[in-house]
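Right, chain A next:
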Amino acid sequence: MSDAPYLSLEKLTLAYGDTVAVANLDLPIRKGELVALLGPSGCGKTTTMRAIAGLLPVKSGHVRLDGADITRVPANKRAVGLVFQSYALFPHLSVYENVAFGLKLKGMRGTGLDAKVRSGLTSVGLSSFANRKPAELSGGQQQRVALARSMVMEPKVLLLDEPLSNLDARLRLEMRTELQRVQKETGVTMIFVTHDQAEALALADRIVVMKNGKIEQIGSPEDIYNRPTSSFVADFVGFENIFPIEQGKMKTSSGLIDLSGPAPSAAGLAWRPRMVTLGSGPFRGTVRGTSFAGDSREYLLDTPFGPIKAEVEASQPAHALGSDLSFDLPAEKAAPLSRFA
Partner candidate 1 sequence: MKKVILASGAALMLTMGAAQAQEKTLTISVYAFAQDEFKQLVYDPFEKICGCKLVVETGNSVERLAKLEANKANPMVDMAVVSMADALAASRAGLIDKVDTAKLSNFNKIYDVAKDPNGDGMSVGYTFYATSIAYRSDKMKIESWADLLKPEYASHIAWPNVTTNQGPPALYMLGLALGKDTPDLAAPIEAVGEKKGEIVTFYEKSSQLVQLMQQEEIWAAPIGRFSWAPFTKLDMPIAWANPKEGQTGGMNVMVVTKGSKNRELALQFMDFWLSTDTQTKLAEKLIDSPANKEVKLSDAIANNLTYGEETAKSLKLIPSAVALDNRAGWVKTWNEKVGQ
Partner candidate 2 sequence: MSARSLFIPLTLFLVLGFLIGPFLIIVAASFSGGETLAFPPQGFSLRWILKVFTVESFRASFGMSMFLAIGGTAAALMLGIPASYALSRYKLPGAEIVRTVVSAPIIVPGIIVGLALLRYIVVPFQVGITPALFLAHTALVLPYAVRVVSASLDNLRSDIEEAAVLLGSSRLGAFFRVVMPNIRGGILSAFILGFVTSFNQVPVSLFLSGPGVRTLPIDMIAYMEIVFDPSVAALSSLLAFLSIGIVFAAERFLGFSRYV
């Protein structure tokens, strides 16, 4: 892995008609990286991916790949592969012909073509399905055909649109392993788009969280999971108790509240339910709801500063609905947020 960016988006602005979808986006990606574009629908992640593929004209800014400016290079000359969310297999062609499609356009013929297609199919474990039509395959198999179809083209970058979203839980795990294996074996640079944080965390080397056409945070899965820098990212990765900080105090609907420990300097603090101390502490709340989740138990507390979610190990004694509890939001455990919006 080299440190110089292999694919870089520079001041990229994308629009549908007059509606700007992505504004002034900068994103360098190293060769061989596996990057996730994570965000809710409408955040611009798919738009960005389509622009990298060349399916969407760039309004301003640049896309550079492997040292060349490809901003105006048409999609069919970019050497960028894309595995569509729907797989987009050609329904009238067999699995074999689907995989051979791009190679034939490159002018490949005869045994060279055949060998390449066969090895592509073998690598995704579908060599015995060569003569089937896409409609005769399961969703997971179709996706592997789509993967093989893109990979035989030896793209410089492989894009994947919500690669795991259409699969059931078991296949999801299988596909995740498959993608990691392919990436490891070929060293291809992969970018995938997802709205599912678990998918991004499990698969990516680096996660780019997007919101409203802008990058909210870039970091390793650990960074994103443990150290969100904004309330948006914190919320997105499961910090359910988030408060702004003013003058070193927590700002709530019932005024500024002192926290235990040294006064924080961040713009906000975020706690996962598990980070809330239950049964002791300076604050009091009433149990409004409770749910049992196997090895843990979750409580929803009514407090003077709004609802708080807390989670404790199931081995702890249970609290009944309506019971009054003391709790604490320990500042030292919280994730400090530099931006609150």
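Quick note on selection: all candidates are chains of the complex that A comes from, given by their letters.
Heads up, the rule we're going with is that contacts are C-beta pairs under 8 Å (C-beta built on N, C-alpha and C of every residue); 3 or more make two chains touch, one makes a residue touch a chain; residues count from 1.
Note that the structure is a prediction, hence the values are computed from the model and not measured.
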item: Selected partner (touches chain A in the complex), from 1 or 2; value: 2
item: Of all residues in chain A, those that touch candidate 2 in their complex; value: 17, 53-55, 74-78, 80-82, 84, 86, 88-92, 101-102, 105-106, 146, 149-150, 153
